[in-house]
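Heads up: the structure comes next, in structure tokens.
All protein chains but one are shown in place.
Letters A and B name the chains as they come in the text, with residue numbers starting at 1 for each one.
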Amino acid sequence: MDSLLHVLVVGLLLGGIYGLVSLGLNLIFGVIRIVNFAHGELVMLAMYGAYVCYATLGLDPYVSVLIVVPALFVVGVLMHRLVLQPLHAESSMQIFATFGLLILFQNAVLALTRGEGYSVPSKLAATTFEVGDIRVTMSRLVIFVALTLAAIALHVFLKRTRIGKSIRAVTQDRQAARLMGINVERTFTITFGIGAALAGLAGALLAPIYTLSPGIGGNFILAAFAVVVLGGLGSVAGAYFGGMIVGLVEAFAGFYIDPELKQAIWFVIFLAVLVVRPTGLFGQAGAEDVGFREQT
Amino acid sequence: MSGANTHTVGLAPDEDAARVAAEAPDPALGLISWRRVALLYAGGLFLAALPFSLLSGDLFWVNLFTYTYLFAGLAVAWNVIAGFGGQFSLGHGVFFAVGAYTTVRLYLGWQLSPWLGILPGAAACALIGPLIFLPTFRLKGSFFAIATLAFNEVALVMSNYMESITGGPRGLQVPFRAGVANMIFTNPRAYTLLAFGFMALALGVVVVLMRSRLGYYLLAVREDEDAARAAGISVTGVKLRATAISAGLTALGGGLFAMYVRTIDPLTLFSLPDIGVKFALLTLIGGMGTITGPVLGAFLIVPLEGYFRAALGGAGPGVHLILLGLVMVLAALFMRRGITGALDAAWQRWRHARPK
Partner (left out) sequence: MLQFKGFRALAAGVIAAAFATVAVAQAPLKIGAINPYSGPLALYGDEVARGYQLAVDEKNAKGGVLGRKVELVRGDAGNPQQGIAAVDQLASRDNVDLFIGTYISAVSNAASDAAQRYNKIYWDTNAVAAELTERGLPNFIRVGPNASNFADMSVRAVIEQIAPALGKQPKDLTVWIEHEDSIYGKSIGDIQKKLLDSKGVKVLGQGAHNFRAADLTDVVLRVKKANPDVWLMTGYVPDGNLLHKTAREQGFKPPVILMVGTGDTNETLDAVGADYLEGAMVVSYPRPDISEKFGPGAAAYLAAYRKAFNREPVAPQGLTAYTGMRILLETIEAAGSTDVDKVRAAAAKLDKPLNTYPSGFGVKFDDKFQNTRAIFTVIQWQGGKQVTVFPPEARGPGVALKNVPRKQ
């Protein structure tokens, strides 16, 4: 019984990680309908950003969030404006471009760091506290809390603010939104920026946990896509709970079956869910009609 | 997709047919005579063979061309279901790997000549591949892509796990025993010819396919599934058959790859950037849904990547890939419809510039 609770906690916290990484991707995917394969690299850049803040300014990664998140917003805006926006009519070419960016980012960081595995320490992150028999690490708890707050904030932002409303309008019907006077292109760029900023948040908070490497984005990207699809496009709740589910499945599979197979197992479950519910768990009907036939 | 709304299939009078043929990057081939198709095919192959014949003295380029032709064929195969069928698959690595493992296993275990050994893998993929994809067919676009990505990942884990079949993480090695029957050659150029043959086969299959009724149905399904269904086309049936062709060809390519490299392991075969996603990348930049697109994409990316690595690989970690990434982004920005689109636009400009 103890083990069960322990694995449950581990799964939820892992789900927090997946959810946070996927939150930005979900927004981009759901609103702009871009498959951003370079999303993992945005997280990676944020992690290295946290390292730079630590190495040059001595900042704790949790403090560096204040620098890294806005920086990633700018990166996202530039990325969209310069590369993705011009290709908005050719969604397959956008995919190709994001791959080019993936290779570019990864190797730029590799060239700069020569591949040395940096660590970003944080005193707060390493502390653990016990809940009964179970040990919870602050670093993961912070992520879980941050995810929850970010999800709520995003939800409120989308519902209450004007920009948020334009984003929702554009998601529902681009033509109508344009007719209502909304600058669709600018909304997209801002959305991408926010998505990148969320990736930045994830990266900065994940930095204390992992050893940095230029390719670390690749560790998360598949899970992130699965979470987004599983959770349902454009649904904040979807990314939130989708992440939990993936985290729980992985934790249980890893402990009770075999750590070697856990990745395969949750992928199989992911496929099973899609077969049964092509819109994902929380997806809106019609959200399934996403793809390269989309006309702007 | 490019030119989608202007497709009037097979019923237009000559003028419209000519206009359609001119505007779309790859006109519905049914509008051209078999003889002309054959000429274009032969001419295209001749052009494709030219660079190799010029550089066949340099073994470095020989190796690169083997990969170029092989991946061109693989991209063409991928394009059948992705470009023409509209199902953007990132799971073709699974078919590739099945072809590779089957060929090597049959050769090592039963001394079956790879010329025959590549067939069972292809047949298996042609039969089972569509069945695996079937549940995911109703997923659209990116959802389908990510679902197929999941296939690739599951297959990777299983290949590592099922040691008795795949050799596990160690993989399988084919010792060098030269012999035509073994598909192992001392002269590396033989492999280039083999890869070229594979590319020619894949192109031939696609040309025939797109002139057939299945080809029309495929395009119709890609454009508008509901309309196609309303017109009486069995959408699932069409997709299944297209997947069968695509998967079978990909498995053939995988078998040839295995006999060229002679060492296969899960990390190599299921590597997304090197294999599974590469098919997509080559086709994307070349021009999705066109016959020549995948080939052009392969001719651009594969030699460039190889050349960059050779020239700059020692210069500093990642330098040559920074360059490749830049080239990819710039290519996307400046050739928005792929190479075929760019060529087509240039052709149009030239035509319109000529005095009538």
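Operating definition for what follows: a contact is a pair of C-beta atoms (placed from the backbone, for glycine too) under 8 Å apart; a residue touches a chain by one contact, two chains touch by 3 or more.
Values in this document were obtained by computation on a predicted structure and should not be read as measured data.
Asker: What are the shown chains in contact with the chain that isn't displayed?
Answerer: A, B
Asker: Among the options A:182, A:216 or A:271, which residue touches the chain absent from this view?
Answerer: A:216
Asker: Consider the whole complex, including the chain that is not shown, and state which of B:79, B:103, B:142 or B:160 touches that chain.
Answerer: B:160
Asker: Tell me where the left-out chain touches chain B, residue by residue.
Answerer: 58-60, 62-64, 67, 160, 168-171, 173, 175-176, 186, 188, 261-263, 265, 267-268, 271, 274, 306, 309-310, 313-314, 316-321
Asker: Pick out the residues on chain A that sit against the missing chain.
Answerer: Residues of chain A in contact with the hidden chain: 3, 6-7, 10, 14, 17-18, 107, 110, 114-119, 121, 126, 128, 135, 137, 209-211, 213-216, 218-220, 223, 250-251, 254-255, 259-260, 262-263.
We adopt the following convention: only the chains that are shown with their structure count from here on.
Asker: State the interface residues of chain B toward chain A in the complex, per the touch definition above.
Answerer: Within the complex, chain B touches chain A at residues 1, 86, 88, 135-136, 138-147, 149-151, 153-154, 157-158, 160-161, 223, 273, 277, 280-281, 284-285, 288, 316-319, 321-322, 324-329, 331-333, 336-338.
Asker: Considering only the defined contacts, which chain A positions touch chain B in the complex?
Answerer: 29, 33, 35, 83, 86-87, 89-90, 92-97, 99-111, 114-115, 214, 222, 225-226, 228-229, 260-261, 263-264, 267-268, 270-271, 274-275, 278, 288-294
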